[in-house]
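One protein chain omitted, others in place.
Now for chain A:
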Amino acid sequence: MGLTLMEGNEAIAWGALAAGCRFFAGYPITPATTIYNTMLRLLPPNGGICLQGEDEIASIGFCLGASMAGLKAMTATSGPGMSLYSEQISFALGSEIPIVIVDVQRLGPSTGSATKGADGDIQFLQWGNSGGLPVIVLAPVDVKDCYVLTMQAFNLAERFRCPVFLAANKEVSMIRETLDLERLRLPEVLERRMADGREPFLPFAAREGRYVPDFLPIGGQTLVRQTSSTHGPDGYITTDPNQIALMQARRFAKISTAASKITCYDEYPVANPDTLVIAYGVTARAARAAVKRVEESGGKAGLLVLKTLWPVPEALIREKAAPCRRVIVPEMNLGQYVREIERILPGKTIDFIGQMNGELITPGRIQEVIQHG
């Protein structure tokens, strides 16, 4: 066994490189900046491009152009930058442009606290864009996850032709931690599916039985159209209600029907659990310590760690919660993901532990709620 000491943000950058990322653009913001710094060291000597935009809107815009030109692209920011990304995220969703977007969450709202963590953007990542289409959001728990989930995020972005978010948190991104790089189970690297070029190319038409259109890059032998406007399969503006409805339904279905394929999770199961703790991000680490302590004192609480937050892994949550009388949801916010859990588990007792003061929720606090309700 050999260990490597790495910061979470560095691991995100190395994971991106391993996934085939060749384009990064960002704008400096704490606590995401060290991703940009690392990409600036990694990409240019590896044949990639790393740019600093004049603002967040430009940075993600560069990425959308580069992605359409065929490169795997990533950008990273924090809450205030996510607000600025919003219009471009809607574009990427509506126009099916693959991109990985890292949100290193810091305590908000607004400018908030640059050096303090929170999980305050969890609903914002899903709903902070116009149009209401489903999105994919992954949440790393530790530095290992920063590496592996970044690779997964690229694979999902390529496979589903969509933006994929990594909901990091200052507490995961700016911690330095040892990891055994050789023992990481890395996913196979996927590429977006190219059109064979035989039929006339329709940039937004999915093949029979599929929801994701095949891709061709701007600048190749076949002319490619990309547009932010409401379009038909040919990429031209359309006002035909039937065509619009079909396009919207397809984009909706491509993510929502694939929820089980997108779901990543971890668990600490116990026999005959009375209580299930559902946690994500850095809080999952405290939750894990808490359920172990409960177990040592003879209690029966299991843990489900969600690494895919959106689309909500509803089937998984129902299955894991079924034997439990009670569910506990700790979050570094004032109640965001717990709303999804309440929606999925009507009639179940759900206790929420929320905290938004820039500090970690402690194992003791979770243990207390498990044991003394």
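One rule holds in what follows: a contact is a pair of C-beta atoms (placed from the backbone, for glycine too) under 8 Å apart; a residue touches a chain by one contact, two chains touch by 3 or more; residues count from 1.
Methods note: contacts and distances are computed from a predicted model.
S.K.: UniProt name of the unshown chain, from "Carbohydrate ABC transporter permease", "Hydrogenase small subunit", "Y-family DNA polymerase" or "Thiamine pyrophosphate TPP-binding domain-containing protein"?
M.R.: "Thiamine pyrophosphate TPP-binding domain-containing protein"
S.K.: Write down which of A:109, A:219, A:269 or A:323 is the residue touching the left-out chain.
M.R.: Answer from the full complex: A:219 touches the omitted chain.
S.K.: Of A:288, A:307 or A:320, which residue touches the hidden chain?
M.R.: The missing chain is touched by A:288.
S.K.: For the chain that's not shown, point to the residue among A:174, A:294 or A:369 touching it.
M.R.: A:174
S.K.: Using the touch rule from the top, list residues of chain A that touch the missing partner.
M.R.: 1-6, 10, 14, 23, 25, 30, 41-42, 44-47, 49, 51, 53-55, 57-58, 60-71, 73, 87-88, 91, 114-115, 171, 174-178, 181-182, 217-221, 223-229, 235-237, 282, 285-286, 288-289, 292, 359-360, 362-364
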